[in-house]
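This structure is in C-alpha cells; I'll ask about it shortly.
Note that one protein chain is taken out, while the other chains of the complex remain in position.
Let's turn to chain A:
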Amino acid sequence: MDRVLSVEQLNASYRKNKVLDNVSFEVLPGTLTAIVGPNGAGKSTLLKAILDLHPRLSGVVSCFGSPYAQVKSRIGYVPQRGSVDWDFPTNALDVVMMGLYGKIGWLKWPKRKHRELALAALEEMGLGNYADRQISQLSGGQQQRVFLARALVQDADLYFLDEPLAGVDAATEKVIMDTLNTLKNKGRTVMVVHHDLQTVEEYFDHVLMLNRTVIAHGKTADTFNQANIMRTYGGSLRWMGDRLG
C-alpha cells in the first residue's frame, strides 16, 4: 500500500528548546492512529510542523507522495478547542462553513449549497437544531462536535485532530469515535493526539508513542505495551501499572 504520510528526520524547536528530535514515521491509508506521550512531548507541535504551522528546522514531510503545500485540499485539521475564542460573534453553522472556505475560493461568498453541506455535517454530529446558536452558548462537547463537523465538510483524505476528546462528555466521545471509525472504514486516514491511555486499545488500531522522538510506532496490539509506555512516559505513570501489570 502507498504511504499516506511520510515524515523523515523531522526536527523542530520552540524558542531555544528542541521539541522534536529526528522524528521519522510513515502512515498507511485507512488507519486510525493515536499520538500519545507525556505533556511537552511535542504532540501538538508535531501536527503543526507537519501542517507548516510551526517552522521545521530540518526534515521532509510528504503527504500522498507530494509536499504538503501541494495537497492541502486533501488534508483536514482540527485544532485544540481551546485555541479559538468561543465568544467570537458567529454561530455554529458559520463555523462549520469555514471548512469550505478553501474550496469556495477568493472573492466569493458562501452559497446555498455550502450552507446545505454545512447543515448536513452538523446534523451528522447531532447538532442540526443548534445551527443558529451562538458558539459560546454551546457546551464543550457540542463545540468539539462543531469542530468535527467543520472537518467533515472539508471531505479530506487525511485528518489531523488535536485532542478532540479532551474535556468532552461521554455522549460526545461516542459520537466523535463513531465518526472517526466511519472515516476510517471509508479508507480515510486519521491521526489523533490523544491523552487518555485507558482508551487507546479500544479506540485506535495504530499508536504513535512520542516523547520528543518516536519511541514506538505500529499496530496498537503489538506496540502499546508496558515496556513502551514506560519508555515513553518514564517513571511518571505508576498508576498504569495496576492495569497493564
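For the reader, a short list of remarks on this structure follows.
Criterion: a contact is a pair of C-beta atoms (placed from the backbone, for glycine too) under 8 Å apart; a residue touches a chain by one contact, two chains touch by 3 or more; residues count from 1.
In this section, contacts and distances are computed from a predicted model.
Hidden chain, UniProt protein name from the list "Sarcosine oxidase subunit delta family protein", "Iron ABC transporter", "Stage 0 sporulation protein KB" or "OmpA family protein": "Iron ABC transporter".
If you put the hidden chain back, the residue from A:24, A:134, A:181 or A:223 that touches it is A:134. Seen from chain A, the chain kept out of the figure touches residues 15, 48, 51-53, 69, 72-73, 75-77, 79, 83-85, 88-91, 94-95, 98-99, 101-102, 104, 106-107, 109-110, 134, 150, 154.
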